[in-house]
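Read through the structure below, which is laid out as structure tokens, and then see the notes.
Every protein chain except one is present and positioned as in the full complex.
Each chain carries a letter (A, B, C, D and E) given by its place in the written order, and its residues are counted from 1.
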């Protein structure tokens, strides 16, 4: 246990401190959906799909001047070591709420009054950073569905491991005794932070450095998101 | 345990291989209901009642061209050795679904657009064949309610016990090591099979013999169902 | 254990047999509510608030000729020694029902057709007599909300402890081996009993004496309720 | 069910001591009690009060005692209106009327100490018998409270306890001893219509009048439970009179239908 | 999904042996099977039947055996239509279609004794392996039953059991032996359209025709489970013919995709 995880700025999986895990994104993976995306963020795997704009059900939830977002975040039962029982859990409710708020102002909801846009994010394999992988996927799925947005939302966590400020922690790194984890979602084009959570014990200085590092990460991710959308577009028109 | 249950074609309760258990049916047992029936199938006891055609609630489930069927199958808490907790269970949901599908095409639902027909089946004592007893009761209850049908649905299980193809297994027989159980519901008038389930391990040949045996059983049962309805009618007009 | 609780008509807390515990009532404690009250009945503490008359939701529960009452009784998790899990429990459902029926005929519901009046009673500290404290609070909250009533409903329990007929039992007294507990709610102005429950083992004679004693208690309580309303009125107009 | 009469008509008739089925105000409908309706239950009973029909059953298993009564068995009750019993009944979580019904019947039995729970303790603080008392309503033509109480009490009297081996495994096929009982207790519900008191109301009558007091009395004439229901009110005198009516009717029912369990 | 054709048109075409995607009535869509979709599961698989996509996973932990099978492991199954798989799917308690799907796949595996549950007993009467078999539907283009059965069977074949230490603590990072199996079993669903029988239906086809029989067959050609669904009916002869079709198709699938587990 006294062995260090990070030596000379190189992490257990060979990454540099400010490097994200290998990120694969594929748009258009669910045939029935209006838009969808599959994301592998390291070994974390997520599928997200978007339906809508469509009618609101039940009707009384309808808003006269804009679309409502209905967001679900769910871990499938065998995505984790200790099987997750299907059904309601508070962690998923909270994540769905903060993801919904991270996307709300970025989508031009006012273009679709009295409508609903449904976003489903399903975690297939949960290793670390499930919520940031889920938002990254949802954002691509929204674009794939042709929903007009002010830009792509990108998402990544940064944090502290053995005193180092690092980008995109693995599960192993999250278990370091001094670890803190700060997931962020960002309109990468403008740097506007639309999701931010944090657990741990950090000084304001550290928080600042960590948040700045997520900025770099989100810009890297945005490029890969954009590429995935272009690939999908090219495949469709080929 | 090496003792055999079936000897020279005679079963523990003295029945022949193709004989059903004693079957008692009484129509019109629930005063408030539009139609009802009580069935004792061996020691299995069921009450079923029908309400409708009536308004659909909630309204959005209504169908413009035909009535909807709302079927409930339930075991009361003290119908089984290990007390059944009241409330939702998956077995009951499945049985209600297959029973609903067994009855759907037999009822002239198109005569009652925008209506609902509610069928409740309650198991009072569960020994074996609860679902076939329940369907047999529901069918009589529908007729008792004056719901127009293409004929009576009759229901019975057949199966294999110690290599013998037998009709209407008891709980003791169901526990035989090679037992298979194949419940069927049938429009006895035409031989059309509207419910069929099977658990076990059988060859196609055996399946054929077993299904053929249920045909014989359903015809026997249909007679007793008809008699019960005539008795009710006579009692009413007496 | 052979020590007696009640000696020469004096109870463990120094009260006489027909004396209620110290009762503090304060009207108008919840700023957002249309009416509210805080009650300390001995060490039992309750807050009640009233919203309405207001629109009925869902609409199909609306009554064309009068308001409906929606009553909730709830114990907060840390009001009792063994933490109460939040959510549905049968005891609370039953108490909400009998409280609703105790208030129903006293309120001029017919003045507010198609409306709802919501009453929430929350037990903050549960020592004994939670339901009578809750009704006493709800009645003041209704008056504070300006809901027209035939009079104030007052509520108290009486019972038997070591052969004595006593008013307003404490938890210690409720644990006496011969204890019986009989909570009553009453339109104190007329003596009309609108809630009555009883657990124990008593003769008809004893029941009569106990009920008569609650009459005395309710009249005492009504005075304190009235005073609390006057204080609130004076504070508002001061 | 009889043709729907107007509520006002029913009320006016009751005020003139006239009921739709020609009964007196303090007269019960025909009571039919049948034991043993489900052989898988330790005890069961069907009760008909006129057209109202209720069945009750007793199941038993082993459980831990409650922390505050380590040497006593446990009673768990439920009541359900089966959807087949009336057009207005629906499947789902029990509504407040079912909850109240189950709890009032439960308290009547529990507070009268009908069952001698001390005798249901097997290993103090560890293992006791748990008694499930479940009530299901088969046809609703009024006065479900009394029909349910009568069915529950009969099922208790009908019950035979399963046996256990030395590893505390239950054998439900070998049921031997009756439940240890100390008394019999039954609820009687009296409704109020103007200044008239009336018992064993039908569903039609309950549409017209709705204020009631249910009183559970035991063999000794003592009261173990009371529950007022409905929007109206009672005077002290009415409460006392209702207690007396309940005592008298319970006594008649016990004498007619049961053998004494008094100790 | 193909453009929406009218139901009548689809039915009429099927009666002329013509399907929207040019398949024969008894021809399956392309079957793609992929193992190991979630490394945190003991076993998992993704199955595509044309555009239909289902994944299944196996998780294991320790539990008490059921009272009536003290020396056997336990199987617990679920099926969920993820909301992302079709516009009509919603989150919430599983509906009757999901319940049926999960139960039919479960019974096919269980009754065929695919898993040798006796070998999953650790301490008789106390500790056995519990196998969770969970199915999630990713894209719904018809025939969910067969896709789910195929995914579940593949996940079982893919599974490696975690190890336990002497205190029965599970180490999920050290998975060694495969699950003990005795056979392979797969469901085949045959639908009826007039007097035609048709397999591996698409979502469009299932809009037009709805009566089906699902038959699960094992490696020996024996049937372990059957389930009729939908409003219509079958003759005895049709049931027999469907069993034969199911046997043939299962045999083809097993030969093409799996190694024998027969003992």
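Following the convention adopted for this analysis, a residue touches a chain if its C-beta (ideal position, glycine included) is under 8 Å from a C-beta of that chain, and two chains touch if they have at least 3 such contacts.
All figures in this text were calculated on a predicted structure; none of them were measured in a lab.
K.L.:
Name every shown chain in contact with the chain that has been left out of the document.
P.N.:
A, C
K.L.:
So which of A:79, A:155, A:170 or A:194 would be touching the chain we can't see?
P.N.:
That would be A:194, which touches the missing chain.
K.L.:
One chain is left out of this view; which of C:30, C:117, C:167 or C:229 touches it in the full complex?
P.N.:
C:30
K.L.:
Would you mind spotting which of A:104, A:172 or A:231 touches the chain that isn't drawn?
P.N.:
A:104
K.L.:
Would you write out the residues of chain A that touch the absent chain, in ascending order?
P.N.:
Chain A touches the chain not shown through residues 88, 90-91, 93-94, 96-98, 101, 104-105, 182, 187, 191-204, 207-208, 211-212, 215.
K.L.:
Give me the chain C residues in contact with the hidden chain, please.
P.N.:
30-33, 36, 43, 45, 47-49, 51, 54, 72, 74, 76-83, 86-87, 118, 120, 122, 124-127
Please note the rule applied: only the chains that are shown with their structure count from here on.
K.L.:
Which groups of chains are still linked by touch once chain E is set aside?
P.N.:
Groups left after taking chain E out of consideration (others unmoved): A | B, C, D.
K.L.:
By the touch rule set out at the top, what is the minimum number of steps from chain B to chain C?
P.N.:
Step count on the best path from chain B to chain C: 2.
K.L.:
Going only between touching chains, how few steps reach chain E from chain B?
P.N.:
The fewest steps needed to get from chain B to chain E is 1.
K.L.:
Hey, which chain ends up farthest from chain D, C-alpha centres compared?
P.N.:
Ranked by distance of C-alpha centres from chain D, the top chain is A.
K.L.:
Going by the average position of its CA atoms, which chain sits the greatest distance from chain E?
P.N.:
Relative to chain E, the chain whose C-alpha centre sits farthest away is C.
K.L.:
What's the distance between the Cα centroids of chain A and chain D, rounded to whole Å?
P.N.:
Computed from C-alpha means, the inter-chain centre distance equals 58 Å.
K.L.:
Please work out the Cα centroid separation of chain D and chain E, and write it as a whole number of Å.
P.N.:
48
K.L.:
Of all the residues in chain B, which ones touch at least 2 other chains?
P.N.:
Residues of chain B never touch two or more of the other chains.
K.L.:
Note the residues in chain E that touch 2 or more other chains, in rising order.
P.N.:
93-94
K.L.:
Using the definition of touching given at the top, classify the network of chains in this structure as line, ring, star, complete or other.
P.N.:
Per interface graph, the chains form a line.
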